[in-house]
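Following this message is one structure expressed as structure tokens.
Excluded from the complex is one protein chain; the other protein chains are retained at their positions.
Right after this comes subunit A.
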């Protein structure tokens, strides 16, 4: 192991110094994707970030990517292969690449690694980055509270991890704020991307009387299910997730579609900043958690299906969060069992949010464990 590690180290050093000798250029930027770049959601948005890096730096960078890399044993090989191929910085864009990213980083100390949505930074050449999606949820939750007539809103959840629970709590709190009678139905899909499962979840909720569906899964299947229900006389609204999903904002005949707004993950500012840091030689390890102020979480077009009052409330919320005047988790907030969590005016700290494993008061059901 030792000898090969040395070899790998020496090799990467050789490749890296070759890049550094001529003024760092072109810097080779690698991306590891969990889905296909055409998924219209999570991976698509990361790839848009890659293209933004190319547009920003032109000939000074060269980008490579590999799509559909499974989050198991294959990830380590894919990342190693990219490192051997001479990448100077590698973005691994899914939570499941966490241990693999750190393992490869140990062997290539001169290559920078950036792992999305994880928390392990075991070596000085590993950074992590994530986005405060719960800020966007505060806006969609507000809209959901206004739009529901049955007072039943639904949430298609992926896995019971803190990021998803933040989203559920944030949506629910803000829906309740504008509509005290609202109830939320949470369905666990146990997947990030499975159109069939997501469509089933959406249909089941519509059958239960849910008329606004939020999702933390990446396909457009729930939007399609809502469109189908509306074509049969229903009145169901949805939100684009990860990507704009604007194609569901209007039906083919021009009438308003089910999608009334969206939470867009925009990774471009972050990718440009970090690649720029490698170009300048100023890259340092960090844990980044940007949100609406940084432009990483963006609300897509709010359509004409939304009444003016609701739209104004949503826009006010966007402005307040973007300006840093409002934090979606501001007390008084109680936990589900009624015990106090945040006192009046108190703001949640990042540590609690990053480990969030409880519902807020008013939500029914339990977090699966």
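Everything below uses one rule, namely that a residue touches a chain if its C-beta (ideal position, glycine included) is under 8 Å from a C-beta of that chain, and two chains touch if they have at least 3 such contacts; residues count from 1.
Just so we're on the same page, contacts and distances are computed from a predicted model.
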item: Protein name as given in UniProt for the chain not displayed, "Gas vesicle protein", "Betaine--homocysteine S-methyltransferase", "Nucleoside ABC transporter membrane protein" or "ABC-type glycerol-3-phosphate transport system permease component"; value: "Nucleoside ABC transporter membrane protein"
item: Touching the absent chain when the full complex is considered, from A:64, A:246, A:272 or A:298; value: A:64
item: Candidate in contact with the missing chain, chosen from A:57, A:95, A:172 or A:239; value: A:95
item: For subunit A, residues in touch with the removed chain; value: 1-4, 7-8, 30, 36, 64-74, 76-78, 80-82, 84-85, 95-96, 99, 119, 159-162, 165, 190, 354-357, 368-369
